[in-house]
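For this depiction, one protein chain was excluded, whereas all remaining protein chains were kept in their positions.
So, subunit A:
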């Protein structure tokens, strides 16, 4: 390590490590410690119980549905923001940040009011026979709302940087619009798109505030993992809470590794493109 002339290394690194240690790592270690106290057979019993399995299934499938929706809407939104000029574009660009800035409890409350029987959308939808609030569909919508910006904000800069020269090259070789889209543009934005989708999925798996308002929270039907953890705590069943929380932590780490791998691939892709 080359010694830097700039002072303050020890102080800044000390503050950083102290803060991370006390605020982030200590609680995570305590959680893992608590879960390891539980014992493997009991742990297996908690996790393989029908209610836990159902909560995991509901959470994962609805997060996947939310991510699928965000993939399409987010991609179109990013395209429109990067490529089109139209009045109100700045407002649309700012609106993309609403789900990040708006507290999840407020989002949950508003979505529930919109989609329940007496709501602006819930009334017309129910007369068409579609129930949204207090069903798994409601969960998916709440998850989609809170994670829309991930896809848009990862893909948008890549489309902006893409430029039109590759398209022109494709066109000069006689490719049709669809061929250019599929063979030239989509491969270029795919790594970023995948990274945005995995971020969106990861966020949906852990979402709590927005979902519990709209889900109806019926065990075995519309109960998500985060809520089940919370319920076990309120029942003072700390072993079960720790066990389920560790499963959520494991899912988060898995998604983190996947996202990082995708982003590393993305970066390699971008540098190759520039060379």
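Here is the rule we use: a residue touches a chain if its C-beta (ideal position, glycine included) is under 8 Å from a C-beta of that chain, and two chains touch if they have at least 3 such contacts; residues count from 1.
In this text, contacts and distances are computed from a predicted model.
Q: Name the absent chain as its UniProt record does, using one of the following: "Sulfate ABC transporter permease subunit CysW", "Na(+)/H(+) antiporter subunit A", "Sulfide dehydrogenase [flavocytochrome c] flavoprotein chain" or "Extracellular solute-binding protein".
A: In UniProt, the chain that is not shown appears as "Sulfate ABC transporter permease subunit CysW".
Q: Among A:52, A:135, A:229 or A:266, which residue is in touch with the absent chain?
A: Touches the omitted chain: A:229.
Q: Which parts of subunit A are in contact with the chain that was left out?
A: 1-2, 4-9, 11-13, 15-16, 19-20, 23-28, 30-31, 33-34, 73, 76-77, 79-80, 83-84, 86, 90, 92, 94-107, 109-111, 113-114, 119-121, 144-145, 148-150, 153-154, 156-157, 164, 167-168, 171-172, 177, 180-181, 185, 196, 199, 202, 205-209, 213, 226, 229-230, 233, 238, 241-242, 245, 248-249, 252-253, 255-256, 259-260
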